[in-house]
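Report on one structure; see the data block that follows.
Of the protein chains in this complex, one is absent; all others appear in place.
Entry: chain A
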């Protein structure tokens, strides 16, 4: 069946099966490979995208459910001039990523947090990111990156 949606501001359409997951539509049909698949039980959060402004694990949504939806993926997060968004830049500045595989999902989840809570505490950030697993960073620098992106003072890396 055919599905139409808006992805990163662009109208797209494609043929899908009823069982096609949104993440497979994004990765396979649209070839937007920044969104990753890290598990098969909706636990890891690597596939987090924004659907109509809300963070959603795209492995737990069928493509056909997204008819008419506005989807944003990591490829759509940079500023209009192509520079990194505040959140993306903070992840680099504070070494909030290593292998980079969970990173798109982390950035999507963290960006959504700041929309609803512009100045979250450490505990609030940890709570919000509980559904996003990172195996590299121990979360330490991710927490700092999110704090920094929200304008809070953060100790510089390598001086603590």
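Brief remarks follow.
Rule of thumb we're sticking to: a residue touches a chain if its C-beta (ideal position, glycine included) is under 8 Å from a C-beta of that chain, and two chains touch if they have at least 3 such contacts; residues count from 1.
Here is the rule we use: contacts and distances are computed from a predicted model.
UniProt lists the omitted chain of the complex under the protein name "Carbon monoxide dehydrogenase large chain" (options: "Carbon monoxide dehydrogenase large chain", "Biotin carboxyl carrier protein of acetyl-CoA carboxylase", "Glutamyl-tRNA(Gln) amidotransferase subunit A" or "Branched-chain amino acid ABC transporter permease"). Per the touch definition above, the residue from A:44, A:69 or A:148 contacting the chain not shown is A:44.
For chain A, the residues touching the chain absent from view are 17, 19, 31-41, 43-44, 46, 73-75, 77-78, 84, 88, 91-93, 95, 97-104, 107, 122, 125-127, 129-130, 132-143, 157-160.
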